[in-house]
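Let's turn to chain A:
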Amino acid sequence: MQEFEPKIVAFVCNWCTYAGADLAGTSRIKYATNVRIVRFPCTGRIDYMLILKAFQNGADGVIVSGCHPNDCHYTSGNFHARRRWIVFNELLELLGFDKRRLFFSWVSAAEGAKWANLVNEVVTEVRKLGPFNEYEELSKINVNSIGEICNV
Partner candidate 1 sequence: MTKIGYFPGCSLNGTAKEYDLSLQAIARFADVELVELADWNCCGATAAHSLNSTLAVALPARNLAIAESMGFDEILVPCAACYSRLAQSRHEIKSDEKYRTKIPQLIEMDIKGTANPITVLDFINKYVLGKLKDNLSNKLNAKFACYYGCLLTRPEHLSTIERREDPLVMEQIVQLVGGMAIDWAFKVECCGAGLSVVRTDIIGKLCAKILDDANSRGADAIVVACPMCHSNLDMRRNEINKNLASANTLPIIYITQLLGLALGIEPNKLGFDKHFVSTGKFLHKLQKQTMEV
Partner candidate 2 sequence: MARIGVFVCHCGENISSTVDCAKVAEIASNYPGVVYSIDYKYMCSDPGQNLIKEAIQKHKLTGVVVAACSPRMHEPTFRKATAEAGINPYLCEMANLREHCSWVHFREDSTTEKAAELVRVLVEKVKHNEELYPIKVPITKTALVIGGGIGGIQAALDIANSGHKVIMVEKNPSIGGKMAQLSETFPTLDCSQCILTPRMVEVAQHPNITLYTYAEVESVDGFIGNFKVTIRQKAKSVDHKACTGCGLCIEKCPIKKIPDEFNAGLGNRAAIYVPFPQAVPNKPVIDRNNCTYFLKGKCGLCNKVCPADAIHYEQEDEFIKVDVGAIVAATGFDIKHSDFLPEYGYGKYPDVIDGLQFERLASASGPTLGVLKRPSDGKEPESVVFIACAGSRDPAKGIPYCSKICCMYTAKHAMLFKHKNHHGNATVFYMDIRAGGKMYDEFVRRAIEEDDVNYIRGRVSRIYEKNGKLIVCGVDTLLNSRSVEIEADLVVLATAAVANSDSEELAQKLHISYDQYHFFSEAHPKLRPVETNTAGIMLAGACQAPKDIPDTVSQASGTAAKVVALFSQDELTREPLIAYVNNNTCVGCFLCQSVCPYLAIEKEEIRRRDGTLVKTVAKINPGLCQGCGTCVALCRSKSIDIHGYTNRQIYAEVSALFNRREYAGV
């Protein structure tokens, strides 16, 4: 049987992680093909509803990555991203979402190797978890059966 290939989305900022991934390229550091990068001006711009959107559209894992604390191109966008990340995580926890599919990492423009390692680690982790099917399963649930589920 063919091994499961997870689909990973990376939401990254333009100034640090996008450039760090560029550096991985210019350094020819090889990593798994599973990742798709979506470019943002800053991690502060990342609306975390996009993470749910990504899972809805078939992602098995999501990476959010930007400049290290105090290195933000816009001074403080990454701090706001981090704060909202904490709150968002609590929300996901409340919903019973498997947070092991979510990854947050600071990758600077100089950390090409770190980026490659991060992708490889994430792919390995998510491969262990298997495909993310919960969204489809949940979307099949009949509204009438919600009562049953809650009673369990």
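Note that a contact is a pair of C-beta atoms (placed from the backbone, for glycine too) under 8 Å apart; a residue touches a chain by one contact, two chains touch by 3 or more; residues count from 1.
How these were chosen: all candidates are chains of the complex that A comes from, given by their letters.
Given the structure is predicted, the values throughout are model-derived calculations rather than measurements.
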(request) Of the candidates 1 or 2, report the single one touching chain A in this complex. (result) 2
(request) Flag every residue of chain A that touches candidate 2 in the complex, lowest number first. (result) 5, 7, 9, 14, 18-19, 21-22, 24-26, 28-31, 33-34, 36-42, 44-48, 50, 53-54, 57-59, 73-77, 80-81, 84, 116
